[in-house]
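Just below is one structure, and these are the notes that go with it.
All protein chains but one are shown at their positions in the complex.
== subunit A ==
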């Protein structure tokens, strides 16, 4: 069995409104409803609605031979309920076909796995419940941690939760000479399969598709299928993992990205022996070739494929540590608004905005940030956090 596994990350954070020092102690609502709604509506028009329609068309046309997987963050589910019920409905219809698989993750796309097992479990549980509630009792069996962040230890926790497989990056520094096109297993819990992203072929679509200075521009379906065919016969699984916003938002409709996707399945079926599978199908059908050792955490971000997009500079570390210092007190509190804010404040994007790696991948960070500089991002977040700390203290005492 040789197969292609498409997986899309669907996520939007709750962005914080401009929150001034003078607001601390007085204004307890932190979220920029206007901006968040506008982003959702804009991306819905450019990406979510047309791409969901296209996937539905392909699933129906190939009668289930074409399939995909999504992980939809809780913060995005909440925002769809509030601002884009039409998008939510189109996802529900896709899932109802039985050929669009859903994965679990932490509810608020958080970095909790790096800090607290208890919080991590609590956020996963909340995501499970939300998926069940919105998707007709759906219960995922595969896990995707925030931004594909993975380590042996995180894998163990995920195994403990009973998942059969987990996705992560096929990071060069972890794989060495090994190929990402096999199924691996967790170093300590072999019952957890690990699926690795083929970052070359994934990024050909996600990042390089419209790059005119790229030697292989323009990318056609025939060219892509010839690359699939060039993979050695014994390598069985090609994992194409990417942001869902690749379609129509990062790569605009004008680049032809939708047409590429519309014709890719046809080219694959005609000119190769590849099929399409979902992560759970891959995990069930393909045995693990060996264990994969990942002692320090990896992710799919930037050249380094490490955590430095979110953590590592002083601003990020301080914001992160200050936030999680509150965990013990949070456990004593039963106030729905405080719990909501606690979860939303954990979203990894807030830390991503504080990244100061200006030179290599900084421009990518800039593109996604609502702030002019990482310093602005830090000040705004810390003002909000300062107010939040006051509320937590007051409630917990």
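Here is the rule we use: contacts are C-beta pairs under 8 Å (C-beta built on N, C-alpha and C of every residue); 3 or more make two chains touch, one makes a residue touch a chain; residues count from 1.
Here, contacts and distances are computed from a predicted model.
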{"item": "Among \"ABC transporter permease\", \"Glycosyltransferase involved in cell wall biosynthesis\", \"VWFA domain-containing protein\" or \"Serine/threonine protein kinase\", UniProt-listed name of the chain not shown", "value": "\"Glycosyltransferase involved in cell wall biosynthesis\""}
{"item": "Residue touching the undisplayed chain, where the options are A:113, A:301 or A:315", "value": "A:315"}
{"item": "Given A:339, A:379 or A:396, the one touching the chain that is not displayed", "value": "A:379"}
{"item": "Interface with the unshown chain - residue positions in subunit A", "value": "20-26, 313-315, 317-319, 321-322, 373, 375, 378-379, 382-383, 385-386, 389-390"}
